[in-house]
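Have a look at the structure that comes next, please.
For this depiction, one protein chain was excluded, whereas all remaining protein chains were kept in their positions.
We call the chains A and B, going by the order they appear; numbering starts again at 1 in every chain.
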Amino acid sequence: MTPAVPDVSFVLNVSLLVMLLAVAVAIAVTRSLLAAILLLSVYSFLGAAWLMVMDAADVAFTEAVVGAGVSTLVLLGALLLTRGETIKTDWKQQIGPLALVLAVGGLLIYAAAGLPGYGDPASPANSYVGRAYLQATYNDIGAPNVVTAVLASYRGFDTLGETTVIFAACIGVALMLDPGSSGAPAQASRIRPGQHIVLKVISKLLIPLIILFAFYVQFHGDLGAGGGFQAGVTLAVAVILHALVFGLDETTRAFPPHLMRAISSGGVMVYSAVGVVCILNGGGFLDYDFLFTPQLEAAIPPGLLGDPDSKHHWGQHFGILLIELGVLLTVSSTMVSIFFGFAGRAPRAASVGQGG
Amino acid sequence: MIGLETLYVAPASLVAHAPILAIVIPLLGACAAGLSPGGRSAWMICVATAVFTAWMSLATACEVMRQDAVVYVLGGFQPPLGITLRVDAIGALLGLLISVVGLLAAVVSGHSLVAEIRKEKHSLFLSGFLLCQAGLIGIVYTGDAFNAFVCLEISSIGTYALVASGGASDRRALPAAFNYLILGTIGATFYVIGIGFIYGATGTLNMVDMAARLAAHGQSAPVHAGFAFIMVGLGIKAAMFPLHGWLPGAYAYAPSLITLLLAATATKTAIYLMARFLFEVFPDGAAASEVFLTWILGPLAAAGLIVCSLQAIFEQDIRRALAFSSVAQVGFILLGFAVGGDQGLSASLFFVVAHGLIKGVLFMALGGLTIGIRARRIVDFAGIGRDAPWTVLAFSVGAASLVGTPLTMGFLAKWQMIEAALAGERYWIAAVMVAGSALTLLYVGRILEVMMFREPAPGAPRAKEAPAGVILPALVLGGISIWFGVDSSLPGQLSVAGAAGLFGVRP
Partner (left out) sequence: MSWFIANFNYIVVVILMMTGLFIIFSSANLIRRMIGLALFQSSTGLFYISLSKVSGGTAAIVVPPDSAEARALAAQLDPAYVAAFGVKGVVYANPLPHVLILTAIVVGVATLAVGLAIAVRVREAYGTVEAPEIDDLGRSVTEGPENGR
């Protein structure tokens, strides 16, 4: 059974994929590291556009902010610190990897061709658990955005793991790049306030708007595309923009690195605390229906969220709100902390043969 | 022998939530350690957390012995919509191993950290250490395939940075950590690709559900590809030959605490996941596992055992030698898988726990010895038996178990493996196992001979006895190894039940 309208989105799909292919090959072939990093940013952006064509709104949002935004920042920071030289390519070195990659790729294509057809609504993937989520969400949780509902409630434990991974990255980068209590504030920060009046004025206008938008995305997450991850990265981007334009010293006065790390661990603690509270109230871990004791539920004024039937969903709604808050805290502070780690590190000319 | 079923460990309400608490408590501890101002307070948080985690994993193990497998529903949604934790017998045993080794390592960290890591980084380091533990327990307790990936990454990302922290004392830790990161992430991504194929074919992520749907699905190219990718991905994480390239560097140059944790637990969890996919999720026929076991896994594991044992014999650096020994023992374990059948699998799982304890003791004692002196090569340890008798005693217990001296757990483990191979009529596997054990004797014997019978070089720095905070945990681990060698009912029961459980899940 095919839909009546020819799939215009298929044409868009094909053209975006071809563009992605071209960019990927360009990344493989180019000799300049800076070009490779910028091409990767373009790749992420094209990927986000393709994801929209595939009806994956939340994923497109995340890919755009995280892939095209934060990844590029971090890569550029690392490039500056390692004084990327042009790459020497020895074509003899590339034969082995090429052969391996062709073999694996050929097998993969052969195997993927055996998967259910593209867009098939009756495939096992699309008709079993995926479909069940769409049917059950309204009754179980009451939030329209099914992706947020699955992320925050049905598979909330995975999201706790994901938040923990971000926290682990914060710890990891701090272990590697944190100057510690000795030293760094004394040395002049690498990012100096520039002379560019235009940049400063526009940033002063934009940064509050970006922060406002971040909070909109955060709270709107269960109604439309959005959620804690996207909002957290957007918030971090506002801080990073401030640091880029006004200098690192100014920004670290407002957002000191150790406070960022504390907020990062605080976010994970908030998330886990929600789960533990659910246990203490008699349910399972992260079972939001047990988030409120019956007395608390009775105290909430009816119609608070505009839906008189929402009594069944109080726990879900507030549970999702709280864990998204935890995610926001961890993600934003980690991204800022990672940026501070790279930006606050002065490039050293290490003499070859010594330990720095 | 105490039967775990009858042991009262905690009130029932706490036991009901023990599996998730064993994962969440280290997580909260990691957050608290990250917040704490100084190394000392972080260490106390770490030890307290580790005690609680060990308690919870013991409660889970007792519960698993009472029922067949403990299923804990997360978020109040039944599978396959929600995620569940599914702890079977061997998962509980591995959880115990991780938390006990973690606890003893936490105690040891008080001394080894001071020697190897800068003071300001102590709380970050211990925070990462606890995160790693939380992730490892998550891997063995979870019942959802994608959740296993997330927990794998929690433990791995912390580990990469922790291994690189060894760069403060030896800068070779840094490229080794980078290499580990690249290969580990490729492995995890291969695993995700494999899960993608299986999801495309079955539509579910819950492992029990997957097993049921794959049995109905039968053979097809996507299922084969998914199986291959999952095996390769987990093989990289488990350091299966020839995918083990990251291991010698990471073990040799990381801080001794991290080598201890990795050697005792990280590869074991990946092996356990492999076993679950090989025997539980993919029923015979869906992925031609018979062919895989006989023609691919068996030869590769045998090659790993022989080649890496030979490399260990010729290696000059002591930690690299022990690292190659670890890869060789992983080969030994996978040979047990290749034997197939209940007996081979339960012998392998028993060996997994034995090896975890053995390497734990060895690296703990070694870490204690290197607190005083900066010794790297085996010859640097000449005559150390006289200067640090207790520490060397702990090391010797571990070494004896590795070789397979009677009365140790290592002996029982190897005996069971060879017995299973003979019972399964895989004579070539039994021959390889015997050869591997002989090679193990060679390199372990060489190390012990240098330590105890050779005169120290004139002018070489003299070692001191390791502090009590290091010797005691090492002796405790060694003692456990001997106890299980004499009376192996606890791990034995659990591994047999675990093997039966893995086979029994298949419809």
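Following the convention adopted for this analysis, a contact is a pair of C-beta atoms (placed from the backbone, for glycine too) under 8 Å apart; a residue touches a chain by one contact, two chains touch by 3 or more.
Note that this is a predicted model, so its numbers are computed, not measured.
Undergrad: Of the residues listed, B:34, B:167 or B:283, which one is in contact with the missing chain?
TA: B:167
Undergrad: To test your reading of the contact rule: which positions on subunit A touch the chain that is missing from view?
TA: Listed in rising order, the touching residues are 1-5, 7, 13-14, 17-18, 20-21, 24-25, 27-28, 33, 36-37, 40, 43-44, 47, 50-51, 54-59, 62-63, 66-67, 70-71, 74-75, 77-79, 81-85, 87-88, 93-94, 96-98, 100-102, 104-105, 108-109, 112-113, 115, 117-123, 125-127, 129-131, 133-135, 137-138, 144-147, 150-151, 155, 158-159, 161-162, 165-166, 168-169, 172-173, 176-177, 179-180, 223-225, 229, 331, 338, 341-342, 345, 348-356.
Undergrad: Could I get the residues of subunit B that touch the absent chain, sorted low to high?
TA: 118, 146, 150, 153, 157, 160-161, 164, 167-172, 174-175, 177-178, 181-182, 185-186, 189, 192-193, 196, 199-200, 205, 374, 376
Just so we're on the same page, only the chains that are shown with their structure count from here on.
Undergrad: Can you tell me which positions in subunit A touch subunit B when the two form their complex?
TA: 107-108, 110-116, 123-130, 132-133, 136, 140, 153-158, 161-162, 164-165, 167-169, 171-176, 178, 180-182, 261-262, 264-266, 268-269, 272, 275-276, 279, 283-290, 355-356
Undergrad: Quick check: in the complex, which residue numbers of subunit B touch subunit A?
TA: Residue list for subunit B touching subunit A: 17, 20, 24, 27-28, 30-32, 34-35, 72-77, 80-83, 118, 120-121, 124-125, 127-128, 131, 134-135, 138, 144, 146-147, 150-151, 153-154, 157-158, 160-162, 164-165, 171, 193, 197, 199-205, 213, 220-222, 224-226, 228.
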